[in-house]
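The complex is shown incomplete by one protein chain, all other protein chains being positioned as in the whole.
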Amino acid sequence: MSYRKLLLPLVPIALFLVGWELTARFELINAALFSSPSRIWRDLVTLHTRGLPERSLLLTHIGASLWRVFIAALIGTIAGVIGGVLMGTNRYIRRFFDPVITVLMPIPGIAQAPLFIIWLGFGDPTIITVGAIATFFPIAYNTAAGVRSVDQQLVRAARTMGASWANTLISVYLPWAAGYVLSGLKLGWARCWRTVIAVEFIAAASWGLGFMIWDAAEYIRSGVVYGGILLLMLIYFAIEKALIGTIEARTIRRWGMVRT
Amino acid sequence: MRRVGPRSWMSHAYSVAEFVLPFLIIAGLWELLVRAGAVTSPSFPAPSTILVKLWTLATGRGVLWKHLSESLYRLAVGYALSAGAGLLLGTLLAMQRTLREMFAPILSLLISVPTIAWVPVFLIILGLGDRTVIMAVFLGGFFAITYNTIRGIEMVDENHVRAARIMGASGPRLFAAVLLPGSLVSILTGLRLGIGYAWRALVGGEMLSAMISWGIGKMIYQARFWNDVVAMFVGLMIIGVSGLALDRGLLRWLERATIEKWGMLTEG
Partner (left out) sequence: MAGEGNDREVGYADGRVATVSSYIIEMEKVGKVFGADKRRVTALKEVDLRIPAGEFTVLIGPSGCGKSTLLYLVAGFERPTEGRILLDGSPITKPGPDRGFVFQEYALFPWRTVLGNVMFGLLRNGWSRRDARSHAMDYIRLVHLSGFEHAYPHTLSGGMKQRVGIARALAYDPKVLLMDEPFGALDAQTRKLMQQELIDIWQTTKRTVLFVTHSVIEAVYLADRIVVFTARPGTVKGSVPVDVPRPREYTEERYLDIRHSVLDLLEEEVMKGVRAQSESLTE
């Protein structure tokens, strides 16, 4: 029964929301700290309508973040794929950079931010740079793994049929490594998103979802804080389903290369 | 391929050297560039300067240890809580189908929020001090541990369960004798991932909590106000090395005593 699968998760959510609303209404909990769901909705709507007709503050915040994520992901992906391919095909490069990546990859973007603030100042340059770095690592790492796993027989077949190195790279290595690359992309883009929001907490000047949440927290406008988090969830889900889902469907699923 | 069994100290020494070499080369080049005057900006200090700073902070008034120990304290508390809660909840959800169907989607929804984004919420509810940081650490570890625990128990070889049942085991007996050891590989993975995430959440949380005065994250954050780039580098180094030590060191001995001895490493 797939009704079960759809309905069951809604039970705790519904109970939670109703309970929250009621306890906030009846002042059982501090409404200033724990805005009720209805309050959250109102605050978000206000944020959206207040700046109109010039612009919706809410949408500007969201747009700023998305823009940064997009650019950072773009840079990080290109660098990551190139780096990954280099590392995957050349043994020395890999052995040189492997330890470096192992130590640097886990350092959270937000910790790197103050350094970049000193170098690049507040705002977009810092946020995008740190985001790009965060994207780079998982993509490079996974791409390298994928490239290394290529069955050499296929490479030989291509070379025998007259393909140049560049050609072999594109027509054999990349499709084969596609599965790995795709998990790298999933990880990298997720990391990009998280890092951008986190860095916005301390490095954004005036716009961005992260900035919006942080700013609201400083003034204890809890409705906006909770609302912001809700938006984070929704946006992430939408992006994941829409973007990554379709990419996977078009490429690796069609080729029958999905690994469970 | 992971080698099982004791290794000679020589091969240990060799792999350590292999690991450290790239850093030495990079540091060497960097140092040369600074000395040669190619890089003069104060924002790009030479490795030697960084090391000196590290020394000063570590000795002298022992400021570094104070920062580090505060961080580790918070990490320990938060992680222990997340491991306990994660294992418990993971087990519960793995065994009870109805509960799992109710709460698993919520869990995936919550995971999609970056841990750091919860910190403002905690700041409002729990204040600006220690408790917020520990809560952030808890969240960091909790999800990974819960998820991997559920997965591990779900993926226990059905035949092992059947064999145990036909020999008369059921209920808690069955759990302790079969489900727990059988899911250990996944649980240990979860614990390992968890400590990585917990450490990162720690650093982030410390940077955002205004009322704490000690902690590695705090140290980096404060350094900005003095424009102390060197201290930042020291901090980043410590974060990187600690992260590595936590991941490689902590759970290795546990792994060796259990899943390696039982030859379970190559199983899914």
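Letters are used for the chains, namely A and B, taken in the order the chains are written, and counting of residues starts over at 1 for each.
One rule holds in what follows: contacts are C-beta pairs under 8 Å (C-beta built on N, C-alpha and C of every residue); 3 or more make two chains touch, one makes a residue touch a chain.
Here the structure is a predicted model, which is why all the values come from computation and not from measurement.
Peer 1: Give the labels of the shown chains that the missing chain contacts, considering the complete complex.
Peer 2: Within the full complex, the chain left out of view touches B.
Peer 1: Which of B:Lys66, B:Arg100 or B:His160 touches the chain that is not shown?
Peer 2: Only one of B:Lys66, B:Arg100 or B:His160 touches the chain omitted from view, namely B:His160.
Peer 1: Which listed residue (B:Met155, B:Ala177, B:Ala210 or B:Leu251) would be found touching the missing chain in the intact complex?
Peer 2: Residue touching the absent chain, from the options given: B:Ala177.
Peer 1: Just checking the interface: what residues of chain B touch the absent partner chain?
Peer 2: Counting over the whole complex, chain B touches the hidden chain at residues 157, 159-160, 162-169, 173, 177-178, 181-182, 184, 258, 261-264, 267.
To be clear about the criterion, only the chains that are shown with their structure count from here on.
Peer 1: So, what's the distance in Å between the C-alpha centres of chain B and chain A?
Peer 2: 20
Peer 1: Using the touch rule from the top, collect the residues of chain B that touch chain A in their complex.
Peer 2: Touch residues, chain B against chain A: 18-23, 25-26, 43, 98, 101-106, 109-110, 112-114, 116-121, 123-125, 196, 199-200, 203-204, 207-208, 217, 220-221, 223-224, 227, 229, 232-233, 235-236, 239-241, 243-244, 247.
Peer 1: For chain A, which residues are in contact with chain B within the complex?
Peer 2: 4-5, 8-9, 11-13, 33-34, 95-100, 102-104, 106-108, 110-112, 114-115, 117-119, 193-194, 197-198, 201-202, 210, 213-214, 216-217, 220, 222, 225-226, 228-229, 232-233, 236-237, 240
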